[in-house]
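Report on the following structure.
As you look at this complex, bear in mind that one protein chain is not there, while each of the others sits in place.
In order of appearance the chains are A, B and C, and numbering begins at 1 in each one.
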């Protein structure tokens, strides 16, 4: 009996942010309980014990979701007015659709594909966009639409319009710059706030900008890293989602750093995209809250 | 105004376990809200989405705690009867009191002392108990009572009675076996369920029992580890709280493994004790839930 | 002038083992110097300062290798007789040929292919052998010969003969069990000593044998691991080449452990194979010396 109801239930993720105040958890959990919801996971974070911001992520199973969903929305609307909260609700069954922007190198793209295939990454590959044709073959073999958009310094505006069109036409939820190597215009980045994830091949804020491996090599660092972050209109300054490093030593030449770096890039980017599509990342100022 | 109230407030940690059922979070958060509580952190875990166990840890600031605490206890008692939950409430300001059992080596004890001094470990050192006098000097210099209890195979029962007496007389909350090197009797371990933490010098369940480093050395492993666990009457089989490893290689002789191992032992044990005294560890069957 | 000679030079790897004795390094380095060799890297290991075994790996560039190689062999032969050393010389330009044995899962195979493509793994894929047809398509698309060998309990002997034939016909240097899931007969393993690398999905010697993830799950470990080792006729007891672990917690169900485990399996196996094909691994008793 109970089991059957669970089968008809829908897993939702609810994200809430507001000024901290007593009673939020009580109000939200009461709301869900009254609408057939069973909370299976919940995380929260208060930036400061006094007068700070409050963030919450709840995973809940809602029985007979189709019957309840309108009422839930109404109740949240009321709560929102009373406690001045921001909220959104995502259905786990509705997979996020990805647009992957790549240049010539395929390692980050392949890792995302592998993670999806292995069941780690719950997302759909809507389109791959590239300014080179190098990996068109491998992408199309996998049944993913490939779009060649040969952006250069003189046609950037026009090409970005084309990219935006592709993104909108294909119902893309998130744009992943998988070693895309092009700097997007502020107009582009502002169109998709917190929806563009880039992988930068250094441990930010060290080595912002071009040629981070070469600069790491000449500085003689003992660890190299990669950083996945949301793209803003300040280069490599957006909110950091994930970073990781690997040990290197004096034997490693610049070429070795690049090889080892590829390994970090692909795992860090895949982790960040996974968290994003599972609605685990909230931004606050220039920082992220990751309910991992 | 608000700030003043916060100043009078008391930080509490509430731990709840029960059969999973809809409405628990709502009921508990409502209860706290009605008693002047503001939830600052909460974690929960359900072992299985259908028919599983539910565990929750809440940190909350209770305004005017002395006024509210009896009512909170009554309300939890009622809730407990209605939903069949187990619960306990701990005040963060009441520091747990530790009894450290050591033998000749001091590295685990020193790390615990350092962590406390550095503000990582929020606990009090009630007593140090040892079957050797090697580190009596260093312990007493730090103002901690040292008790020499020369346990051996023939006087174990008697010596354990003495130890239990010391523990009870000194209001000890938790017994830490910081490389104690003696096996406690089942009578002793049963007296303090989930209150004795041991550090075993291997990555359990590899190398249960004596001489784990020697066995790791002869097996040629590439990582060695240490495991902090609650002590039960089955040797090295109690619930694992924390484990970690370090890389070793063919150059490392048995003596090197022991040195590297000391480093892992002290950090793993300190982490486990820290989590325990912050009421972050729940046990379930032979496993732990660590709300870290 | 010097540069041209270097261009004609050949990179070789020389592996030496013998009873430790003064003068070995001098003799070997003198030998190479007199035969146009420039040592670019050398590593050595003595198991015990007194009366132990001595192991050395040298990378050297030999000028005009074709002219010198016979003389080098002769000189090593003489040295071998005088100092009772075992030696072998490998040319870096002669890539090792791999036979990959798989079952249904492709993650370890794909990682090896990716590492080769990315320039990390300097080897050739001679054949893929599988007892299932699940990944035939992907293998053949990459231009690697796929051999379906449907081994089962009743035809093992016959099928292993077929496998050995395939291995020998294709000049295979090393057999990689990339989650092959079948136990090889002692006859098979003895045919290829130190030439079969297996990935076991646990941190050996914990969880030897079947279902390591399930057993790790029920034991409640906080780290899971994988181990790459040479296969001997004792199950999961051969010399360990590489191991690694990842952190897990109480939220991770058995299925999560398997997913996280896949990630460790593929990186640990790829690392072990890389070291092997670069002639960096020597075995001694049941242990490995890895000149990484």
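Please note the rule applied: a residue touches a chain if its C-beta (ideal position, glycine included) is under 8 Å from a C-beta of that chain, and two chains touch if they have at least 3 such contacts.
Bear in mind the structure is a predicted one, so any value in this text is a computation, not a measurement.
S.K.: Among C:12, C:32 or C:277, which one touches the chain that has been omitted from the display?
M.R.: If we include the chain that is not displayed, C:32 is the one touching it.
S.K.: Please output the residues of chain A touching the missing chain, sorted low to high.
M.R.: These residues of chain A touch the chain that is not shown: 45, 203-207, 219-223, 225, 239-245, 249-251, 286-290, 292.
S.K.: Of the residues in chain C, which ones touch the absent chain?
M.R.: Per the touch rule, chain C residues meeting the hidden chain are 2-3, 6, 20-26, 29-30, 32-33, 36-46, 49-51, 61.
S.K.: Under the stated touch rule, tell me which residues of chain B contact the chain that is not displayed.
M.R.: 107, 110, 114, 118-120, 141, 259, 262
Simple rule for what comes next: only the chains that are shown with their structure count from here on.
S.K.: If we define chain centres by averaging CA atoms, which chain lands farthest from chain B? Would you check?
M.R.: Centre of mass proxy via C-alpha means gives C as farthest from chain B.
S.K.: Distance between chain A and chain C based on Cα centroids, please, to the nearest Å.
M.R.: Result: the chain centres lie 38 Å from each other.
S.K.: Measuring centre to centre with CA averages, how many angstrom lie between chain B and chain C?
M.R.: Centre-to-centre distance between chain B and chain C: 42 Å.
S.K.: For chain A, which residues are shared contacts with two or more other chains?
M.R.: Answer for chain A, listing residues that touch two or more other chains: there are none.
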